[in-house]
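Report on the structure given below.
Just one protein chain is left out here, and the rest sit where they should.
Per-chain numbering from 1; labels A, B and C assigned in written order.
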Amino acid sequence: MADLSTTVAGVVLPRPALLASGIWGESGASLAAAFRAGAGGVVTKSIGVKPREGYPNPTIEQFGEWGMLNAMGLPNPGIEEYPKEIGQALAAGARVVGSIFGGDADEFAALARKMEATGVHALELNLSCPHAKGYGSEIGQDPQVLAEVVKAVKKATTLPVWAKVTPNTQDTALLAEAAEKAGADAITAINTVRALAIDPVLRRPVLAHGFGGLSGPAIRPIGLACVWKIYERVRIPIVGVGGITTAQDAYEYILAGARALELGTAVATKGINVFREVHEGLGRLLDEAHFATIEEAVGQAHRK
Amino acid sequence: MADLSTTVAGVVLPRPALLASGIWGESGASLAAAFRAGAGGVVTKSIGVKPREGYPNPTIEQFGEWGMLNAMGLPNPGIEEYPKEIGQALAAGARVVGSIFGGDADEFAALARKMEATGVHALELNLSCPHAKGYGSEIGQDPQVLAEVVKAVKKATTLPVWAKVTPNTQDTALLAEAAEKAGADAITAINTVRALAIDPVLRRPVLAHGFGGLSGPAIRPIGLACVWKIYERVRIPIVGVGGITTAQDAYEYILAGARALELGTAVATKGINVFREVHEGLGRLLDEAHFATIEEAVGQAHRK
Amino acid sequence: MRTIAPVVEKRWETPSTVTLRFDYAPLARPGQFVMIWLPGDDEVPMSLSYTSEGRKGVTIKAMGETSRHLLQLEPGTRVGLRGPYGNTFDLSPRRLLVVAGGSGGAVVAPGAEEVRRKGGSVTVALGATTAKELLFRERFTAMADGGLEIATDDGTAGHRGYVTDVAARLVKERSFDAVWTCGPEVMMVKLVRSAEEAKVPIFCSVEREMKCGIAMCDACAFGPYHVCSDGPVFSGERLRDIPDFGQFKRDASGRRVRA
Partner (left out) sequence: MRTIAPVVEKRWETPSTVTLRFDYAPLARPGQFVMIWLPGDDEVPMSLSYTSEGRKGVTIKAMGETSRHLLQLEPGTRVGLRGPYGNTFDLSPRRLLVVAGGSGGAVVAPGAEEVRRKGGSVTVALGATTAKELLFRERFTAMADGGLEIATDDGTAGHRGYVTDVAARLVKERSFDAVWTCGPEVMMVKLVRSAEEAKVPIFCSVEREMKCGIAMCDACAFGPYHVCSDGPVFSGERLRDIPDFGQFKRDASGRRVRA
């Protein structure tokens, strides 16, 4: 069978599909469990400077099989508490990518230093949460601000830095270019898409926060378009995320240009075995296409 | 039963759900048929200066029940040929909204004049096609350019002008605000969302054009978010479009702030009877909620 | 919603016509068509000339670039398929006359076979420019218990002249419950007239520009109908109310042009 290992900016992953940030990511035991269940690595919940409770419930809404809306509001135990959790994940042998979010470049840099000290293998900058005010999109939608954050983080740490970009913009690839220029080592694309659910009987938004982020199959074609564009415009590796549920979805992202993948919503809809299913299926698809490695398949849909 | 008529910038519509631009919109007989099947009005295919064949096939891809991708490439008979078609729709008694697209403000203005001469009741400016190069998004994503187009059109015609805005931007409401300031009489939101489908076996994009626009249920939560935001920031009426398939969907858009609606993809997935179903169901929903008119329900989900 | 399938059989039917077979599971009924995608080229509508459960087939006549490329495909080459789309022939007639011109035989053959299998009687009038271009001559011979009559423009086989002449005679002389036809539109217009005179219901399979195939884009607008979903099979009765029939079609831009 094809070799499923892949390398993103120097980080060797035994399998390409990682646990996406915000799913099973608050506790070290869950991260370890996801890794044991077959994830090629785990991205932590996005961690901030202080503990944050997030928004009140309801924080999620499901749309049939095809979509999920969430506005968790970045709940997290804060960077002071979180290292214990990471320790547990690392002890299980997992490749761990530490996700951080902050209000400005300095905060990101400070978080990056502390996250580095936990022993994670790489950093993912959440520059793209579509509903947490003051974080995420506000920072992540302006290429200049985004570049400042990346630069500050690069200065503060020696770890590979993955910049996670938002699709809620005119041209996600522009953000990726800015991140690359600022020194990012990889691009993660995409975060959720800004959306809303209204309850027609109660005549009010369903989520306590109002707006949320759409994830799941519905955003797969949107994520694919972003990865495609980014692949044509940056040279650093791309980590594809958005609606991946099956091996075929994963393969399509690879053909569009992704070197690794992240799964979020599918973990809830298919169960944690989704990692095993995706990896097994992906192995078969690569074999059928006579690709010996993931590397060989990356971006192959761009060839004319 | 609740009164289903609604008024958008002076145009009285017998029923709120219109045929969206680009669906059944190339021929006058189809427009007339949609009206006879219950549409409250019809928006024409977006018409340009010259006949345009559009992109080669494949021009569409379906995703299960929840989404559709298209890159027709704005095929249209051109403004010189098209008046005959409109005549047929008007003769059938339909309220007709003439959709136009152009490469700059002058082209839009010239088209607006010619479209006005056909006898349509309002104009819709397609400022938002996500895949036709040189048209649509490139114009529609820059609030300043968009404002110029709206101003030029307003100068050229006395018809109510609906500005159709794109979700492929940081903040669709910003575009709506620019349109309002420039004199637009209504906002239509949203057009399709930029997306891509890849065939994993052939390892190439499915659509001949590559990128396309996502429509159908998958974009409903995205459209709802846009309409919600626009409602909070502009005073002119909003025409909601994006994934509306059922009466409940239509009602949710109204509660979010839409005064009228457009249905596109649902016409293909549910058949033309979808207009009758949506209107009947909407009447029941309004009755249950004790709304005597659409007007009363508009934006009601915003009340705290 | 597309299936990518390799061509598993290829058969030259005439010097300009090829049947391609592939394993395509979706249930199809006679009269329906698929959109067949030749990657890198185009996606075009083709009626299913074989509608059986597993292995389906299309029979393609060289017209322009894409159809010519399709003719050059060899077994193993993969195409994209979606569908089947459109309506179907009503299979209830007990005495059926089939009138096929050019590649039209591809459209009517599987339904006529079904009628025969169900115990109905089938008569066939088959036309082409020349003997070598007669499509499915053997296939029609096998099913035509009511006889196979042939017409060629150059007289190299059967009646010299139009198949419409043969058909007009048949509907006058004999009794049929229905006439099915597919071929050049001028031919079908004539036939509708003959059938009406003879008071026999007639059903024509009509071709128009196609893009979406699912009654959305309006490319196939045909009067108030869409050929992709209300058709491709239209009754003569319905065609009477469609002024475009035999007169106008729409080009890829939607312009109404002379057919």
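Worth pointing out:
In this section, contacts are C-beta pairs under 8 Å (C-beta built on N, C-alpha and C of every residue); 3 or more make two chains touch, one makes a residue touch a chain.
These figures come from a predicted structure and were not determined experimentally.
Counted over the whole complex, the shown chains touched by the missing one are A.
Within the complete assembly, A:G54 is the residue of A:P14, A:G54 or A:G119 that touches the hidden chain. Among the residues A:R113, A:R204 or A:R233, only A:R204 touches the chain that is left out of the figure. Only one residue from A:F63, A:F211, A:Y231 or A:F291 touches the chain missing from this view: A:F63. In the complete complex, the hidden chain is touched by one of A:P16, A:G41 or A:P77, namely A:P77. Interface with the hidden chain, as seen from chain A, comprises residues 22-27, 29-30, 32-33, 45, 51-54, 56-64, 70, 72, 75-78, 81, 84, 199, 201-202, 204, 206, 208, 264-265, 267-268, 271-272.
Here, only the chains that are shown with their structure count from here on.
In summary, no chain was found to touch both chain B and chain C. The most central chain, judged by C-alpha centres against the centre of all protein C-alpha atoms, is B. Chain centre most remote from that of chain C: A (centre = mean of CA atoms). Chain centres here are Cα means. That of chain B falls 37 Å from that of chain C. Between chain A and chain C the centroid-to-centroid distance comes to 52 Å (mean Cα coordinates, whole Å). Not a single residue in chain C touches at least two other chains. Those residues of chain B in touch with two or more other chains are numbered 63-64, 204.
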